[in-house]
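For this view, one protein chain was removed and the others were kept in their places.
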Amino acid sequence: MAGNTFGAVFRVTTWGESHGTAVGATIDGCPPGLFLTPELIQHDLDRRRPGTGGAASPRQEPDRVEILSGIFAGQTTGTPISLAIFNKDAHSKSYDHLKEIFRPGHGDITYLKKYGIRDHRGGGRASARETAARVAAGAVARLLLSKQQITVTAFTVALGGIAITQRDMAAIGQNRLFCPDPEAAAQMEEKIAATRKACDTLGGIVEIVAKNCPAGIGEPVFDKLDGELARALMSIGAVKGVEIGNGFAAAALTGSQNNDPLIPSGFASNRSGGILAGISNGDDIVARVAVKPIPSIAMEQQSIDRDGQPVTIKIGGRHDISAIPRIIPVCEAMVCLTLADHLLRQRAIS
Amino acid sequence: MAGNTFGAVFRVTTWGESHGTAVGATIDGCPPGLFLTPELIQHDLDRRRPGTGGAASPRQEPDRVEILSGIFAGQTTGTPISLAIFNKDAHSKSYDHLKEIFRPGHGDITYLKKYGIRDHRGGGRASARETAARVAAGAVARLLLSKQQITVTAFTVALGGIAITQRDMAAIGQNRLFCPDPEAAAQMEEKIAATRKACDTLGGIVEIVAKNCPAGIGEPVFDKLDGELARALMSIGAVKGVEIGNGFAAAALTGSQNNDPLIPSGFASNRSGGILAGISNGDDIVARVAVKPIPSIAMEQQSIDRDGQPVTIKIGGRHDISAIPRIIPVCEAMVCLTLADHLLRQRAIS
Amino acid sequence: MAGNTFGAVFRVTTWGESHGTAVGATIDGCPPGLFLTPELIQHDLDRRRPGTGGAASPRQEPDRVEILSGIFAGQTTGTPISLAIFNKDAHSKSYDHLKEIFRPGHGDITYLKKYGIRDHRGGGRASARETAARVAAGAVARLLLSKQQITVTAFTVALGGIAITQRDMAAIGQNRLFCPDPEAAAQMEEKIAATRKACDTLGGIVEIVAKNCPAGIGEPVFDKLDGELARALMSIGAVKGVEIGNGFAAAALTGSQNNDPLIPSGFASNRSGGILAGISNGDDIVARVAVKPIPSIAMEQQSIDRDGQPVTIKIGGRHDISAIPRIIPVCEAMVCLTLADHLLRQRAIS
Partner (left out) sequence: MAGNTFGAVFRVTTWGESHGTAVGATIDGCPPGLFLTPELIQHDLDRRRPGTGGAASPRQEPDRVEILSGIFAGQTTGTPISLAIFNKDAHSKSYDHLKEIFRPGHGDITYLKKYGIRDHRGGGRASARETAARVAAGAVARLLLSKQQITVTAFTVALGGIAITQRDMAAIGQNRLFCPDPEAAAQMEEKIAATRKACDTLGGIVEIVAKNCPAGIGEPVFDKLDGELARALMSIGAVKGVEIGNGFAAAALTGSQNNDPLIPSGFASNRSGGILAGISNGDDIVARVAVKPIPSIAMEQQSIDRDGQPVTIKIGGRHDISAIPRIIPVCEAMVCLTLADHLLRQRAIS
């Protein structure tokens, strides 16, 4: 059973390769009556576009989404919504030298071992380009959530070892790194510039907060909300860790330090990250993900070719220094998709 | 859609409450021809039993598994395997005082908000007792994996803030905490004893390693092996974080520090934790989970009752100081279930 | 992927073999707050019991259902409901002579070819005994439907070539064959008696009617209500055909003869069987199934053994002459399960 579908009720299947004809998503299970326009999706897609400097590569990707089905008179009809983004900027020739070589840190070798064939152009299906389809589908999920005033916001809390020391949520929209600490953001940009010169790349940490999620969402015992969020976020290529609320810090705390006292108005603290026993408790849902440094580096690396012979490889071209900030809207999309799906799941059995 | 089923091909549905008649699991999709005995399952179940001292409570739970279906002439037949563990040690009276009160850090309030009704006896469905069914089903998955020489081992790498400083795998079976560092284990036991006196509880970190998993397992783009492991492990009650390979440490590394060079014999390092682009690469699969301190503490806590009125609560009775070590076989079970499922999924589409 | 689970939201997994320890069902996705007792389930199970004469065999099967989980204070809690019926009347010795022989019309050979192993005792998993678990689970579905006044009734419209000529619904409960035509029922009983003497068996046709099903149930384009009913009913061992409304008769009609005119109060006729474009239209849902004659006949038949050598076989023992009437509550159960599942599915996406 292949794994290109996400969600049990609000079900999204993405398709497409980096340098194929198009990438896209088919959404089945979106309720009828939502006012959905291409512009609304485009707005989220544009946030994923590479900027003109800093951590992102200068490559232009004018992603234009088209809605091919599921809309009538401006509204969703309850039938499948097909979204497509046609690829326009495909220089597949530039990947010919990678045809026989496995890039370290990439899925080149595992795709070949799994399928016996691989589309080597730009990573094929394993390319970050696939996440454009996620962001497009996530915009539809976000629209659904907005009917219940649920908001989902991701932001950078660390990059290249530099951690934020303040949380000014208004600042997130005012710097390219979606960082709530303007001073830290400036240091991060310096680090990015230095790392670019060093032909290397950087990792970081992203936090995602969902507000106004009602209590009662999440399906024990295997489809708990925290487990589902973990899967959703870990399915993003660069993510190597996920934690909820106190997360790994909880491992060194005592029960009296980690419990959230209940008070008549709710909870006195939110160490749980808004989830108890896998079910939302009405508080903010808080998750953090560890983003690994982009494996495509412009310095020489040791690798092997298809025949298992040692080779050296140096990856040139237009590559980002960090998956942050482009991963930010992808994290939001995956949380939106998870919450939308579980909101509908809760309806089914209540 | 309720969430009590795990797996797409090797599918396990658990059922049962802490103080109901029984807990159990129904396995659908187990291949025929495996020699399965109750003793084999019992072996794993017994590892989950509470010890007589230290971190675990003195409560006796003589869990006896019964195989109700799916076996003929000692072999699995390809039909559903029904496993049941009847509850014998149920003192439901002792929970009456918790009927109207929500315990901090537990799912009492979220279960009520979700379902409108809850079985308050010992946590009901949210009890750790449910994991006995997981361990029983996991033993069947482990049997399937053993046909391909795949082994799954979990062990303690930190408890109460004390981290291991050496990894002597032979030591794991020689201390009650499944700890590969005997000296650290001794310190952890001291910490447990002191914490018990302080009426508090402890968290920790567990690492799980799967050896001999073939390359090619995992289903991009949403059912990647790392995402599936994250969901599986995060579905365990006490787990608040999951990381693969370098995990959160990768966030502060550069690409050149985090990539695993390919060499003719495989990989020169295993920073990826054995997974590239969501597919196993043939190396050891390595995951770590953050285990929160048990929320049931013997000191007074602030809470509310069903009417939202403030109350104080002090949880007595037979409770563990840490979810470690009893969570160890549960972690193994969830990884076994995930790998068994994905091994079969890979067969389907290749 | 094995196929022992039915339903997408109201999900039932049955398990158990004819002569194993028990048969049972695990229900996941049943909404909380239903008042469910063993007696309620037992009532439906008892309707499936063999009678003391006529078409059914004299074998005694005192099926007693036990509810092992999912109930608290007499109500469903939203957690999995585990039902078990322990086998008491197992004479597995009496099947030893069939160990190496394939019975014509049975799954003996296909089970062996599929799984490489088979439990030959009483048909193993392929036994009609498995349907006891369906009836038990169906009783829970029926309880859910009853909250919306939906009723599901099955009855015999033909047996051994004798068709009913009147429909007196009150008569259904007054004869052993659940037949709405008392005169036809009497003729059917005569035919059964004669066929028993001839060492042969009989087929028939069962009709199922669901009343008060709201419009809007069913999920185009693949999970249409008629398709789902067809699968549900065809999954019963003896069923070889399913039709909805006019069914096969529609093939010889014209559009003007087969269409149902719409009128302000609903529809002027119900040739569609209550389903249009796969969605319930608010009218009675009407399905009919073709029940094949029981393949276990007491006369000599030609067959082969495991080595492919020709043998003759004569099946003695306690066997029914027709799957009717025992199939009647099974048909009802499958329709109840289908409707309950689709009622909940409709909730999820509306």
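Order of writing sets the chain letters: A, B and C. Residues in each chain are counted from 1.
By definition in this document, a residue touches a chain if its C-beta (ideal position, glycine included) is under 8 Å from a C-beta of that chain, and two chains touch if they have at least 3 such contacts.
The structure displayed is predicted, hence computed values, not measured ones.
Checked against the full complex, the candidates C:Pro80, C:Gly138 or C:Pro293 give a single residue touching the omitted chain, namely C:Pro293.
When the full complex is taken into account, the listed residue touching the unshown chain is C:Ile279, out of C:Ile27, C:Leu68, C:Cys179 or C:Ile279. Across C:His19, C:Arg48 or C:His106, the residue that sits in touch with the chain not pictured is C:His106. Of the listed residues C:Arg49, C:Arg167 or C:Arg231, the one in contact with the hidden chain in the full complex is C:Arg231. Contact with the chain not shown here comes from a single listed residue; of A:Arg48, A:Arg103, A:Arg118 or A:Lys224, that residue is A:Arg118.
In the full complex, the hidden chain is touched by chain B at residues 1, 9, 29-32, 78-79, 220, 344-345, 347-350.
Interface residues of chain C facing the missing partner chain: 1-6, 8-9, 14, 102, 104-107, 109-111, 113-116, 125-126, 130, 158, 160-161, 195, 198, 200-205, 215-224, 226-235, 237, 240-264, 268, 272-273, 275-282, 290-297, 299, 301-304, 308-310, 345-346, 348-350. The missing chain lies against chain A, touching residues 1-2, 4-5, 8-9, 11, 13-17, 20-24, 26, 28-29, 32-33, 66-73, 75, 77-82, 84, 114-119, 124-125, 348.
Here, only the chains that are shown with their structure count from here on.
Chain centres were defined as the mean of their Cα atoms; on that basis the chain farthest from chain B turns out to be C. Distance from the chain A centre to the chain B centre is 27 Å, each centre being the mean of its Cα atoms. Distance from the chain A centre to the chain C centre is 47 Å, each centre being the mean of its Cα atoms. Counting partner chains per residue, chain B shows two or more touched chains at residues 1-2, 4-5, 8-9, 14, 114-116, 125, 348.
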